[in-house]
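Before anything else, here's the structure in question.
A protein chain is absent from this complex, but the other protein chains hold their places.
Let's look at chain A:
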């Protein structure tokens, strides 16, 4: 393998290598150009590249961060990356996760300081530690409403009436408290709520635990006095180191996500089942390989013509490819004794009456449980629904996006029409409009089960996972943060 970047097609591996050599701005530019030229495609490579890039950004040598500046920097970089390829939602997901990491680290660092302050004050909400209200974009009726991180400023001037207050601003519920300091950023459990904490702070508690009153996110700009007291410099270094740790945990999560999903394979596929799948997804292959070691089943594999069929054929014949173009391949299912039948996409409805399960791998999963998957998935899911065949979707949490699909057309990316009809056929390509959508939107009604690295969930539960992993204020990266910065 030539070591210079020049001799190879740019891709994830070359980008990761160049990351060590280039300075940050160049790396960002390189990544943006890779995204724009679609030399880096599909959720996992994009997620991996984004994580590495953000790690570099945060770990910028000789740069001292405080949480606010760090968040602003990451937001800025994130905006640029997302603008490069808005339909690669994994990029945005990772940016938001990193922002969440930063906020958590910052909050955690503030906690010990604020507690000492609280004990003095009777009312938890008075004083300068108030956050101005953040307008929320989620209506009261949307499921994400409950996950909104609402600023405590609601209570300004009217202690104890948190719930009613929030109406004006469109949302009551508070962010669930982070009680454990060693929580993994990758897999947060449901936030701790306990009767103890309710009893401790009886004012205006909604069932979703609020952070201990008085706790302020440092994002909002704690007063300078406190900062000075705390000692700035060690705190900033801590933030950097801890955020780097958090991002590394994110990287680890991305590495093991397929294995975690495959752990539940044996629960879902039994002997002599007939499974249908399509495209050459590595996640699905690992899932089925784990199962194939113990069970015998039959697999109908729909090639996804015209965008993925060669990769699908290669996967069936030679096994799933390892991480990005590496030479090692997993064993093909046929070598483990599984009968694999390759069918054209058109035959899906014809055979669906004999299929027991459908397994899909998405490109992105949206907050309401619907998904964007490779083109053809919609037809498969509809046919499965007609024949009452369960549809199982395998997806890591990194693919889960806090976006609601209001306009599903916008989420579809179009591919190269020459894959359908080569440009040599000049008359045809000239006069006929050739459309080659790469993705399909599949509604949440058509999916029966999501298997993520956190386990299995119904589509209706995904909003909760979104709430656990993303912060309300990070969802729209274009929003101005000035309001947040203002001190009370």
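Note that in this section a contact is a pair of C-beta atoms (placed from the backbone, for glycine too) under 8 Å apart; a residue touches a chain by one contact, two chains touch by 3 or more; residues count from 1.
As a working rule, contacts and distances are computed from a predicted model.
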item	value
"Translation initiation factor eIF2B subunit delta", "CAHM3 protein", "Trafficking protein particle complex subunit 2-like protein" or "C2 calcium dependent domain containing 5" - which is the UniProt name of the missing chain	"Translation initiation factor eIF2B subunit delta"
Touching the absent chain when the full complex is considered, from A:254, A:375 or A:451	A:375
Selected from A:88, A:253, A:440 or A:474 as touching the chain missing from the view	A:440
Which of A:58, A:89, A:288 or A:338 contacts the chain that the document leaves out	A:338
Those residues of chain A which, in the complete complex, touch the missing chain	1, 271-272, 292-296, 298, 300, 304-307, 309-310, 313-314, 316-318, 325, 327, 332-351, 353-354, 374-376, 378-379, 382-383, 386, 412, 420-422, 424, 427-428, 431-437, 440-441
